[in-house]
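My questions all concern the structure below.
Of the protein chains in this complex, one is absent; all others appear in place.
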Amino acid sequence: MNHIKELLYKMADDLLILGHRNSEWTGLGPILEEDIAFSSMAQDKIGQSQTLFQLLHDLGEQEPDTVAFTRNANQFHNAIITELPNMDYAFSIMRHFLYDTADQLRFDMLANSSYEPLAKVARKVKGELKYHVFHANTWVKKLGNATEESHARMQTALNEIWDDALGLFEESTFEEQLIKEGVFVGEVELKNRWLAIISPILSDSMLTIPHESTWKPNIGGRVGKHTEHLQPLLDEMSEVFKIDPTAEW
Amino acid sequence: MIKSLDPRVTREQIDIDNQIAPLKDLDQWETYEVFHQKKRGDQHMHVGIVHAPNAEMALLFGKEQFGRRGVSVNIWVVRTADVFTSDYDDSDIFETVPEKQYREAAGYKVMEKINKYKKQNK
Partner (left out) sequence: MYGNAYIDPNEKPKSIIDGEDPIKLAEFEARIARGEKIEPKDWMPREYRKQLIRMIEQHAHSEIIGALPEGTWITRAPGFKRKLALMAKVQDEVGHAQLLYSAAETLGKSREAMINDLITGKSKYSNVFNYPAFTWADACIIAWLIDAGAIINQVANAKGSYGPYCRALDRICTEESFHLKYGHDNVVTLATGTPTQRKMVQEALNRWWPPIMHFFGPSDKISNHTEILMRWKVKMATNDDMRQQFLNMYVPKIWDLGLTVPDANLKKNEETGKWEYTEPDWDEFKRVINGDGPCNAERLAVRRMAEERGRWVREALHTPKSTYVVPLA
């Protein structure tokens, strides 16, 4: 079961941490309507992570709240890209585009997983993810093609975040077993499909992916090696919960 | 710099006397009228407006502002400027003289004739 737990942990942690980051925009977004849309998607992510933590609980791990609100950074399996601070809206939108496309593909592939509980979740969240990607694509295309400033901001964001995005596909030690048992088709396959989807959208948006010779996937997140940004995020997130982790809040 | 109770605000390093050039009109785009359908088979109904730069984004926004609690199956957005409306001052055009029974079901009373006919031919 360790291979399944590892898969669930990294997915749940990605969703929790990015959902948390995106929720920081709530009430402070660039326009009211977008504020609402972005908040909905942050809620979707945190809700999905809770569902995955519940699957972990069913496999013998602790309660979702305990797991989410009491671990330290080195026990988190999220990819680096999800923990980085929000920066400007271009950065947040670019991360949302790169991550959510991968997320949709991952869940899409998991809809046929041999691990039925996860396959069920994947089918359940399909609609949410479809909206996320529709939202992301629309924004990336608009901002990439709009003003000089918006284009420059989007290109900068893409350059800055590219290696972190590649870190999403960090392979686990269980890769072979997951593939063999039909649980998940694996990170390499996911990454290839992801590249095939994002490339034309980025080029339609007049944005250039850094040259392949420069790619240095920023890995380590999956095995608990994080940037200096994650622990403060977790301290903040659990500040109230840790007043009394055994209390009902 | 503001040292706020809200960690999000503290991180932004905002000057309490920060200045901003006034927003210009249209800084926030034109408006779209949003219609939603509650369930298949229902008529679409007007639910409100969104500010959006184009129809596609109006749809993105309308879906969340008016449909985020799962109350819609379909939405339409129409540029406000493209809607041609009747005037409330002309509401009297909807008033019509009452002598138009010929187009109401209630305007046709056949039973009297039938009964009379039946009686006569008994």
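Lettered A and B in written order, each chain numbered from 1.
FYI, contacts are C-beta pairs under 8 Å (C-beta built on N, C-alpha and C of every residue); 3 or more make two chains touch, one makes a residue touch a chain.
Treat the numbers as computed from the prediction; the structure is a model and nothing was measured.
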item	value
Of A:58, A:88 or A:176, the residue in touch with the unshown chain	A:88
Candidates A:4, A:18, A:31 or A:219 - the one touching the absent chain	A:31
Where the missing chain touches subunit A, by residue	20, 23-24, 26-36, 39-40, 42-43, 46-47, 50, 53, 64-65, 68-69, 88-89, 142-143, 146-147, 149-150, 153, 236-241, 243-244, 247-249
Where the unshown chain meets subunit B, residue by residue	2, 4-9, 12, 14-20, 22-31, 33, 46, 48-51, 53-54, 57, 65, 80-81, 83, 85, 87-89
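Assume only the chains that are shown with their structure count from here on.
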item	value
Interchain centroid distance [CA atoms averaged], subunit A/subunit B, Å	36
Interface residues, subunit A side, partner subunit B - complex	24, 28, 31-34, 36-37, 40, 85, 131, 134-135, 138, 142, 236
Sites on subunit B touched by subunit A in the complex	7-8, 11, 28, 50-54, 56-57, 60-61, 63-65, 68
